[in-house]
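See structure below.
Every protein chain except one is present and positioned as in the full complex.
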Amino acid sequence: MKRRNLLAGAALALGLGGAALAGSHEPLKVGFIYVGPIGDGGWTFEHNEGRLAVEEHFGDAVETVFQENVPEGADAERALTQMALQGADLIFTTSFGYMDPTNAVAGKFPDVKFEHATGYKREHANVSTYSARFYEGRAVQGHIAGKMTETNKIGYIASFPIPEVIRGINAAYIHAKRVNPDVEFSVIWVYTWFDPAKEADAANALIEQGADVVLQHTDSTAPQAAAQAAGNVITFGQASDMGEYAPMPRVSSIIDNWAPYYIARTQEVIDGSWASVDTWDGISTGMVKIGDISDAVPADVKAEAEAMAAAIGAGEYHPFTGPLNKQDGSPWLAEGEIADDGTLAGMNFYVEGLTGEVPN
Amino acid sequence: MIRLEKRPSPSRTVGMLTPVLAVLLTMVAGSVLFAILGKNPFLAIKTIFYDPILGEFAFYYRGQLLVKAGPLILIAIGLSLGFRAGIWNIGAEGQYIIGAICGAGVGLAFYPADFWFIFPLMVLAGAAGGILWAMIPAILKTRFNTNEILVSLLLVYVAEQILASMSLGLLRNPDGAGFPGSRNLKQYEAAANNELIVGTGVHWGVVAALIAVILAYVLLNRHMLGFQIRLTGESPRAARFAGVRPRLLVVFCLGASGGLAGLAGLFEVAGPAGQISIDFNVGYGFTAIIVAFLGRLHPVGILLAGLLMALTYIGGEAAQATLGLPAAAIQAFQGMLLFFLLAVDVLTNYRIRIGRMEAA
Partner (left out) sequence: MDLSSINPLVLIAALMVASTPILLAAIGELVVEKSGVLNLGVEGMMITGAICGFAVAVESGSPALGFVGAAVGGALLSLLFGVLTQYLLSNQVATGLALTLFGLGLSALMGQDYVGIKPPATGDVNFGPLADLPVLGIVLFRHDLMVYVSLAIVAGVWAFLKYSRAGLILRAVGESHDAAHALGYKVVHVRLAAIAFGGACAGLGGAYLSLIRVPQWTEGMTAGAGWIALAIVVFASWKPWRVLLGAYLFGGVTVLQLNLQAAGVAIPVEYLSMSPYIITILVLVIMSSNRGRAALAAPAALGRSFHASS
């Protein structure tokens, strides 16, 4: 068994050697693995915008390759191996489900740098992880939503009950409640990231039951259109700006802005200063961008929201600052205490005041 | 005037030649498509059909062909038995999912124990899960005369929901910081379906697929049951006179196809995929239906069809990553290949006659 291992290793190393050799002559090759089509208008679309920004920034010094619609699991491992074999120097894998494949392939190609989005495993020195603090944007949304709702009922279209989504619900709720004690959240779990028809139905169900603000953690613009048809309902763009629905119903948005990070990391590979890190950036570095707050929002609310975003960006304010209790009333954060990243990363509970249960 | 004249018996020679013709036709039509998209058509065709087998990195791709073809062949063999008898199980995708969940569930229940019997037990559980899921349409059909096409198809969606629920709940990795997905079985030696010979892509699922091909061949040509299956498909009435018990045949055919699909799911989850996750299934169950027909429902044909299908996947991915072809172009290309393969099959059973129609 051992000798076979060695043989296979040699074969891979051979391919790798060729790649490294090629690397010294050719432009730096940066690869991207996408979970959806680049035309999804949301998650993958924004990662691809980041790729295009890399191309524009470096010009001929960098060549990018990508593969879209890569299923998580075995297919991802192959797509990664393929890119590494064909001489990629730096590969971004842009979905949580690529975590184990990324680390597995990284073990076989020690000279290729791997960057995995939204995961936590860095089993090799050539793996970094990166993610965005979208909850910072959710806090700003919550503030605007709490101020603007007249029915005091806020609808929330959630995808899957994972920490990322739960964090967003909590952040939005805390800040809506702070400015409007009567506010209530209705959460619909649609169990999909992307199903425009179902998202439209969910938005309509929320609106029909009296919600006049709809927040979404799914990627299509279907809820925006539903809100527009209903009139008098406000929404926020998700993943991308969804500016075509401004100024109403879309009053602001959270934009995934990966370009600065992708450019910086590519530059580090060129400089030879790249190292394995865990990045969790937010408004401060521009990884999370608050889309333009439209005129449908009263000037004072807009000013408050912008001030909050600025305070978060400057590190003066953290959206999860105590006193905060968990849903069952047990204390979570004491007065002035700030949530640690570990708890936030694995968040699986609602804060006090939210009704309903986190599924499972 | 061109017309078709039925051959007295299907031509074997033509039957062998038609797939070659279809592949050639696809290359021509595909070249046009790729040229329209502004890519070098020759390079694209070479990347898809030649590189994975004989190109620079073929040492890696050849193994991956087996990894991709294994589940397709395994499932298609099971489906072909039912299809021959006119029993339409189009829900193999659901049986594949349930097989994977049951198999992985058994393995994870033992974690982190190390017994030799864990993997064999998982294999049994995987097959049992697939069979059980297929028994739902089987029993509804025999007991209530409910259409098995509809029930097996609808159960795919139910299985997908169960999969999501399992990856977020019962089977979620307790050490996974709240993220969805089970433990990685590849990192749990006693439950892992690793490559039997490293670097070849051969795992137990590939072995099982080959065994299934041989067993199906023997069954159909040498066994009474195989005779009954063929007879039922060709002439249901004659089959009844020959003593075929239709209900038993329904149970057998659905059970066999469900069991093999469940096995495929188990081998995939314990091997290439590694874990139960929300997006674990990638459509093998549906693609296998096409493979079964491309292989003319013949075991050897299915073996070849599975390999060809795998080639278009692997080569198509390579073309995406190296030539920047969109995933959609590859999908359309695969569709074309299937159309041509299906279209030229007419030559096996019919002769083209050019000339005046004789008086009937």
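The first chain written gets the first letter, and so on, giving A and B; residue counts start at 1 in each chain.
The definition used in the following text is that a contact is a pair of C-beta atoms (placed from the backbone, for glycine too) under 8 Å apart; a residue touches a chain by one contact, two chains touch by 3 or more.
Keep in mind it's a predicted model, so treat the numbers as computed, not measured.
**Student:** Sort by label and list the shown chains the missing chain touches.
**Tutor:** A, B
**Student:** Taking the entire complex into account, which one of B:58, B:158 or B:323 touches the absent chain?
**Tutor:** B:158
**Student:** Which listed residue, A:99, A:166, A:225 or A:324, touches the chain dropped from view?
**Tutor:** Counting the whole complex, the residue in contact with the absent chain is A:225.
**Student:** In the complete complex, the non-displayed chain touches which residues of chain B?
**Tutor:** Touching the chain left out of view, chain B contributes residues 4-6, 37, 83, 88, 90, 140, 143-147, 149-151, 153-155, 157-158, 161-162, 164-165, 286, 289-290, 292-294, 326-336, 338-339, 342-343, 345-346, 349-350.
**Student:** To test your reading of the contact rule: which positions on chain A touch the chain that is missing from view?
**Tutor:** 36-37, 39-41, 45, 155, 186-192, 194-198, 200-202, 204-206, 208-211, 220-222, 225, 240, 244-245, 355-357, 359-360
Everything below uses one rule, namely that only the chains that are shown with their structure count from here on.
**Student:** For chain A versus chain B, what separation do you get between their C-alpha means, in angstrom?
**Tutor:** 34
**Student:** Which residues of chain B touch chain A in their complex?
**Tutor:** The touching residues are 56-57, 59-60, 64, 67, 161, 164-165, 168-169, 172, 177-181, 184, 186, 197-199, 268, 271-275, 277-280, 282, 314, 317-318, 320-322, 324, 326-328.
**Student:** Any idea which chain A residues touch chain B in the complex?
**Tutor:** 1, 4-5, 7-8, 11-12, 15, 18, 31, 37-38, 65-75, 77-79, 81-83, 85-86, 96-97, 100, 104, 119-120, 160-163, 191, 345-348, 359-360
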